[in-house]
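The other protein chains are all here in position, but one chain of the complex has been omitted.
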Amino acid sequence: MTDDALVAAVGAGSLTEADVRRIVSEELARALRTDPASKRAVIIASKGTLDWAYPPLILASAAAASNMEASIFFTFYGLNIVRRDFAATAMVSPTGNPAMPMPVPMADLFTGLPGMRSVATAMMKSRFKKKGVAGLQELIDACRELGVHLMACTMTMEVFGFSPDDFIDGVELTGAGAFLSQARRAHLTLFV
Amino acid sequence: MTDDALVAAVGAGSLTEADVRRIVSEELARALRTDPASKRAVIIASKGTLDWAYPPLILASAAAASNMEASIFFTFYGLNIVRRDFAATAMVSPTGNPAMPMPVPMADLFTGLPGMRSVATAMMKSRFKKKGVAGLQELIDACRELGVHLMACTMTMEVFGFSPDDFIDGVELTGAGAFLSQARRAHLTLFV
Partner (left out) sequence: MTDDALVAAVGAGSLTEADVRRIVSEELARALRTDPASKRAVIIASKGTLDWAYPPLILASAAAASNMEASIFFTFYGLNIVRRDFAATAMVSPTGNPAMPMPVPMADLFTGLPGMRSVATAMMKSRFKKKGVAGLQELIDACRELGVHLMACTMTMEVFGFSPDDFIDGVELTGAGAFLSQARRAHLTLFV
């Protein structure tokens, strides 16, 4: 081997520390841009009224439509959202949501009257329909079509005495462990 | 070139695999310490009562004051917080918050009486004032001065029939997509 060949070999093969640091920082920037945690959304649905069913379903379907892997963990009162009869029977709870714009101002006690709940429910359903926002059933269907994982909390099921047959199709029964192993690898984690 | 010079060149330029792994792990530790995701806070404000307006504004201004890039996405009932007339007219909702310490214990129904809402509202405003915690208007001003992004959800605007003129200055009108692209790159994501 001549010296020239050797020098060429060394030149080709060897990298300085500066070279390595440059390569590392390029790869890191690429890795953080494609960090799998930034591609996952895990949303807990804990409330069981009609109005509070919308945010988890809208957020999860929007995330899935943006090519994120999205899951909803239905737990606590939120388990009701995936019951077979929820979309038909769920009610808005104007009490406790005095900020809900009403046609006329009304006191909190008044919105607590039984009749007012039906009015508020009808008003919200009609508002969502008129504005082209999907109804609840259509949102659940959209979630399923977009591949959103619908996970029902087995502990809550037992506490409230629900059986697997009470839920709509496509719901996976899972425990807190399965939820945690997804959530710890996701940037976007929300408790609704 | 002498052998000595060549050996020196090789010694200077070449790194072993162990060297490279050490450099990589140093760079990684530095990168994770300065992970941009740890510098961002994205908070969803979904509730529209006076009391629940405080947490997102306090958390976002605290994050911005700690040199994080902070955003609040006002959506659902929370859109009310950035309406022009909110700070003056918003009410605390003692119903549903029985844990709010009251001067005297009172039943939930009683706190639901119209008059009690004014009492609770005045009490909370006065408590925050007396303790040197900023009032709502001052908190919104602090958020703006600290560069917190105030984002209003355009879908909610349409559902509730609000127009851009209904909102305070400095609020950006954005959709779920813009929110998601920020939230997926943030460690701290909260739904209030």
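A and B label the chains in the order they appear, each numbered from 1.
Operating definition for what follows: contacts are C-beta pairs under 8 Å (C-beta built on N, C-alpha and C of every residue); 3 or more make two chains touch, one makes a residue touch a chain.
These numbers come from a predicted model, not from an experiment.
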Residue ranges of subunit B at the interface with the undisplayed chain: 3, 6-7, 10-11, 13-17, 20-21, 24-25, 28, 32, 35, 37-39, 41, 51, 54-55, 58-59, 62-63, 66, 68, 95-101, 107-110, 112, 127-128, 131, 133, 187-192
Contacts of subunit A with the missing chain: which residues? 1, 6, 9-10, 12-15, 19-20, 23-24, 27-28, 31, 35-37, 44, 46-49, 75-78, 80, 90-91, 93, 95-96, 112-114, 117, 155, 158-161, 176-177, 180-181, 183-187, 189-191
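Convention: only the chains that are shown with their structure count from here on.
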Taking each chain's centre as the mean position of its Cα atoms, how many Å separate subunit A from subunit B? 18
